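These notes are about the structure you will find just below.
One protein chain is absent from this view; the other protein chains keep their places.
Every chain is named by a letter (A and B) in the order it is written, and numbering of its residues begins at 1.
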Amino acid sequence: MTIARIVALIGVLALASSPARAQISDGVVKIGVLNDQSSLYADLAGQGSVVAARMAVEDYGAAAKGLKVEIVFADHQNKADVGSQLARQWYDAEKVDLILDVPNSGVALAVNQITRDKGKAFIVSSAASSDLTGKACSPNTIHWTYDTWALANGTGNAVVKTGGDTWFFMTADYAFGHALERDVEAVVLKNGGKVLGKVRHPLNTQDFSSFLLQAQASKAKIIGLANAGGDTTNAIKQGAEFGIVKGGQKFAGLLVFLTDVHALGLEKAQGLTFTETFYWDLNEKTRAFAKRFAERNRGIHPTMIHAGVYAGTLHYLKAVEALKSDEGAKVIAKMKELPTDDPLFGKGTIRVDGRKIHPAYLVEVKKPAESKYPWDYYKIQATIPAEQAFRPLDQGGCELVKK
Amino acid sequence: MTATANEYVGAAAPAETGVPIPQVVAFGVMTTILVAAPFLVYPVFLMKALCFALFACAFNLLIGYVGLLSFGHAAFLGAAGYGAAHSAKAWGFPPELAILFGTAVAAALGVVIGALAIRSKGIYFANITLAFAQMVYFFSVQAGFTGGEDGIQSVPRGTLLGVLNLNETLTLYFVVLAIFLAGFLLIYRAIHSPFGQVLKAIRENEPRAVSLGYRAERYKLLAFVLSATFAGLAGATKALVFQLASLTDVHWTMSGEVVLMTLLGGLGTVFGPVVGAFIVMALENYLSQLGAWVTVVQGVIFVVCVLTFRRGVIGELGNLLRKSL
Partner (left out) sequence: MTILGVPTQALFGQLLIGLINGAFYALLSLGLSVIFGLLNIINFTHGAQYMMGAFVAYFLLQWAGLGYWWALLIAPVVVGITGIVLERTMLKRLYQLDHLYGLLLTFGFALIIQGLFRHEYGSSGLPYSMPRELAGGQNLGFMFLPNYRAWVIVFSLAVCLTTWYVIERTRLGSYLRAATENPALVQAFGINVPRMITLTYGFGVGLAALAGVLAAPIYQVNPLMGADLIIVVFAVVVIGGLGSIMGSIVTGFALGVVEGFTKVFYPEASNTVIFVIMALVLLVRPSGLFGRAS
């Protein structure tokens, strides 16, 4: 066989294989859950998000409605290049129509751009950056669960209004830490509070005692933790050791999840105040969901990330069914047009910039004595109404808004 | 400590300067496969693997032929990536200039780090390069233009030399392939030149090479800078392929990953790093469904490799065929 014939044969094979796939794709809605399954965010998102997406497909009754839905997932290992390559491969070669979740703002921003270039759909649940509905907003992306602005605003406002008017920040020296700190500081100052000091610590710091001493010396009433995951839990755990709370100071978490509280234990975490947009023990519907979810996820109860993946998938399928198409931008437009209604977030809307709007909850972690059953961790202190929970439409700098 | 340095090398490198027939055949096979591959395998994956293959070849130049283990090569890959991404995005450099600029950044960094590190040996050399790489990492976190953990996003690929539109996946693929092959051949040329012979002499017996009048440190420094430059070429190309530059590429684990690739393929072999890079990338890609198991599998490969085939895939193959590959 000559080389020319081999090349020709390869060409024929390549041509033959692609249209065949395209035909199947017409009948199948393929959803890819892309997140961290092996390190930092594996508990708050990870396999739980895959479970949540599967449950949404089942609960929607996709099969009964004649909609073929397939779910794939992958681990981006918190590497933007791995995530971006997986996303391209899914869109180009494996006919994935929707990518879900994607923790780590760096990876999410990359997937956001790729999704736009390829004309597909992207629903963010884990990533926190409010740029996703601001500077980087896209007609192909919906930011479902929360963002840095919502957390900063919710916690900052509530804490200052209840007398926590002097702050000391412990900030992860990373873009998300800086964004959280900046947003909270603005809220604190606006409400007449003062910022007495701040430290920027490297990501994944083990020992916080030095920073805790500085926080103690500042005499600030509130220590704002503009960090996440292990950094937050270590700071709180060591804070208990250094008698921070006993000395009259309080921690305000700016990016805390249910799984972090579980890892800390109530003994250490009690009294911690922060903002969430979902809690499993809110009402009958959320409890029923949590029960089914935990059975399939090693007993771990759903975080707001998992809830966002579930609700986002549900709404996506609704839009696909209404349109009878899975074409990215059109589905996203349809999702914005239809009001949302799901058992976890209740009724809501999606704004033109891609921001999903729902209430947020200011929660306080219970004392060990107040906790009556497993995973009974939060007291709901206040509900922030949907219209106040997120950054006003005109302040994000999203290009879709000006049109 | 240097006496054992030749154990790094899998198949004993021959002393002749001519090009052996098996290597020509192997190069032909490799090129044919790479030309046909994008029609069968997902091209973006291939481009990534090619970038890492070049990176591993550059690393191999240092460890395989000079006997120096650098544990800070991520610095060159990452710095070049930032250089290329920033110049393309903020200053509007066309792709060829962006890649050149990124590579130049890595080369300059290579001169500075090399000049300081080259006098140390063995484990101390590994550590001093690690130390400098950590400083580059720190700089990348602190400097505003790198975007922290978000990285530099949406880097334009542009039009190469004003003719080739790099947004076409296949066009980009063949450009990346050309860059890879050019880098590969240049490294090969360097190793098999009189310069390479002196490097080998220094590796085998430094005092003797010095007594013959070779200024060992000059040669080692030059090899280090070359290695850094090609690592930079890989990093700059990668930034354009993925349209992003991020902290992943400057993190110390990346320095570990390139050791894994080179070891798996075969230290001191010509084709080993390429094969090793493709295997590691394929694992990372196709095992991504396994979640936490990815690291376990990587660990198992390290262990199996060290215990059973220290020469690496190509080193063992070469040994089997009694040919130097």
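FYI, a contact is a pair of C-beta atoms (placed from the backbone, for glycine too) under 8 Å apart; a residue touches a chain by one contact, two chains touch by 3 or more.
These numbers come from a predicted model, not from an experiment.
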Statement: Filtering B:Thr171, B:Asn205 or B:Thr295 for touch with the omitted chain leaves B:Thr295
- request: Have a look at A:Thr166, A:Asn227 or A:Thr259 and name the one touching the chain we're not showing.
  value: A:Thr259
- prompt: With respect to the chain omitted from the figure, which of B:Val44, B:Val105, B:Leu130 or B:Val155 is a touching residue?
  reply: B:Leu130
Statement: Answer key for A:Asp207, A:Glu295 or A:Asp394 versus the chain not shown reads A:Asp207
- line: chain A positions in touch with the non-displayed chain are 38-44, 46, 173, 199-202, 204-207, 209-211, 213-214, 216-217, 229-230, 233-234, 237-238, 241-243, 247, 259-260, 262-265, 267-268, 300
Task: Against the chain that's been left off, what residues of chain B make contact? List them.
output: 1, 4-5, 7-8, 69, 116, 119-120, 122-124, 127-128, 130-132, 134-135, 137-138, 141-142, 252, 256, 259, 263, 291-296, 298-303, 305-307, 310
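Here is the rule we go by: only the chains that are shown with their structure count from here on.
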- line: As the complex stands, chain A meets chain B at residues 6-7, 10-11, 13-14, 37-38, 42, 46-47, 72-82, 84-86, 88-89, 92-93, 104-106, 109-110, 113, 129, 136, 173-176, 178, 202-203
- line: Touching chain A in the complex, chain B uses residues 36, 39-40, 42, 44-45, 48, 141-142, 147-151, 153-154, 169, 238, 242-244, 246-249, 284-285, 288-292, 294-295
